[in-house]
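Here's the structure, in structure tokens; my notes come after.
One protein chain omitted, others in place.
The block that comes next holds chain A.
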């Protein structure tokens, strides 16, 4: 419903812009799918927190992917500002929020090794722990990120960024997802094609039947969300130009 209304709006505004429709759809589909990838990555990082012993290599790779997306979105200017009062601040804040998110994953593992190790390391027990993760060991790994008593200013920006993250990860009806993408030429699974920079000239190839692939592995995929509010904002910008 929302998606269709959106498209009509696009068409209405671009009657006099030649070829812009195709370009718009390509660009917005790339942005959509890039956003999906970002959301998926953030969910994966959060799941890292929930797991008993997060795999550090996986966390680092996902965090690096998130950073890449953020950097590109910052360059594009599509990185949304945090809040009205923070509109003037550099997008670096959003980068910081993800840093905190990522950091917490391996800070839990960053506790000092057992004393009497004799491995040639001279590390004070406190120096390894960052200010956000308090001196006490977390009681419950999954809740530690959200319940830490950090310094005031950290906490403020932390909560702000959490809000955004929760916003972008707000649960949407799966059928709504279908509708969202139904008007986009390239099916969801062509995210790969688009993101690898191989923009199809005319029409992207049909879905390769990866339904089998996705169906075999339920899990975080169902929680891959897109922020409709952000999409609206992005399209607004594109339309206005």
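The rule is simple: contacts are C-beta pairs under 8 Å (C-beta built on N, C-alpha and C of every residue); 3 or more make two chains touch, one makes a residue touch a chain; residues count from 1.
FYI, contacts and distances are computed from a predicted model.
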Listed names "Rabenosyn-5", "Mitochondrial ribosomal protein L2", "V-type proton ATPase subunit a" or "Serine/threonine-protein phosphatase 2A 55 kDa regulatory subunit B", matching UniProt entry of the absent chain: "Serine/threonine-protein phosphatase 2A 55 kDa regulatory subunit B"
For chain A, residues in touch with the removed chain: 34, 37, 40, 44, 52-53, 55-58, 60-61, 63-65, 68-69, 99, 102-103, 106-114, 116-121, 130, 137-141, 189, 191-193, 195-197, 208-210, 212-214, 216-217, 219-221, 224
